[in-house]
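One structure, as structure tokens, below. Some questions next.
A single protein chain has been omitted from the complex, and every remaining protein chain is retained in its original position.
Then we have chain A:
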């Protein structure tokens, strides 16, 4: 322990604590921009500088450990002035003019620069914006980069490299030409980007955002000749209210359905339904592989960020991937076949739209292997923006139910939205199908929680199933390396985003604390409160097999619900 004084407050503090953290303990907010919890310290923006008694130069609070006896001024007049000057310098690089102003920016509602301006009380702007003349990078199906809005805070670089373990971005050039870009400036669509969108969540500005399809979807909704059906991913319902309420952890499934109906979708279905279906297909595949000595471990295949990752970095393991399509794609395939037949609509007239917590789903929908299943993919953020622009008072909406045929799901499907959820859903079904007995306790706590890598050995009758769960691509890589080194597993769940889909790159950019924990609690709550909690008990799944697909893994199921992967270069 050591003693120090921060803004006149005497504090007793632990050693090795940054001035930033120490100030937080004293309930003092120091503005930061390049700092992000969970990433390495960069010390570039210098907005967090503080004055230390006896030292001539200011020190960055994020990068300076507190020392015994330090007297720190975090908001002296000198410091406040300096922050304002610094802010002016930052804004001057951040091309703001009439064509590119704050109203049209993707981050109009939650721009960190605007928040900081308010925090430090910026009152004047004396410098003209400097145009850099960089074009927009729209080479990716998922993510758009607007370098002119980039302030080179390096957060995307660190997120991609340190959390996701990929390293798509780099700093190039020096001096005023310093820019953040992709390898050889090739563009995000032409490098190993997995489209996970984690970088978007880290960007303080509008320099990174998804490829927007909200306007096209709004246009199509007003086209009377089209039958537009929508599906909503499990993780959307626990996050869609955040942009309206500014708090996390609320469940708004019913309001979500109402809002979609009001927006004019002809049928509102649930990706959860095909999540249940995924369990049937993937579970069958797992049992088959175990019984027939097939390739193990079996890897889950519902996270398209993970799929592109393994295609680039571990192509030698593609045969380990389940051939089951992701729930989004299964839904698209069924909407244009099964649903079209049942409802008597020409598949040509059906447009399938997904609402996903994920930016990689946009890329997935464009994959040659499954082109045409899904027509448009919206992120949770895009849907929130559409709801706002339609004047819908989301928080006060009454609840509605999903349309039935492809809209009924079990709690096992809901938990697909969190890390560990696919594994747990699969374990529930596999155990009962293999043993033929009903589970006493269907909560597999052993695969729950937010630990990066979870391992479990589960007894299913005679069988001891070795399972692992990894979320975040950095952890995915770690598990792949364990496997390479000979560690044995039977079944591994991989999700590209930290926390799983609920932490997806298309989710609202939240200012609330502990968002992931809160969303996760909400997801388990939905599951707990449902009567139907096992995929194989879903009556509409049974109906689908009875009336249409025959049985899991049938020839028809394979044609509609399974896919292939391809090795990609690095």
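In this section, a contact is a pair of C-beta atoms (placed from the backbone, for glycine too) under 8 Å apart; a residue touches a chain by one contact, two chains touch by 3 or more; residues count from 1.
Basically, contacts and distances are computed from a predicted model.
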Margin query: Can you work out the missing subunit's protein name as recorded in UniProt? Choose among "Tryptophan synthase alpha chain", "Quinol oxidase subunit 4", "3-isopropylmalate dehydratase small subunit" or "NADH:ubiquinone oxidoreductase subunit F (NADH-binding)".
Written below: "NADH:ubiquinone oxidoreductase subunit F (NADH-binding)"
Check: Quick one: which of A:68, A:89, A:371 or A:567 touches the chain that's been left out?
Finding: A:89
Next item on the list: Decide which residue listed in A:173, A:222, A:396 or A:441 touches the omitted chain of the complex.
Entry: A:173
Next item on the list: Just name the one of A:57, A:103 or A:570 that touches the chain not displayed here.
Entry: A:57
Notebook entry, point to check: Pick from A:2, A:17 or A:41: which residue touches the chain that isn't shown?
Noted result: A:41
Margin query: Counting contacts across the full complex, list the positions on chain A that touch the omitted chain.
Written below: 41-47, 49, 56-58, 60, 63, 65, 78, 81-82, 85-86, 89-90, 92-93, 126-127, 130, 151-152, 170-171, 173-178
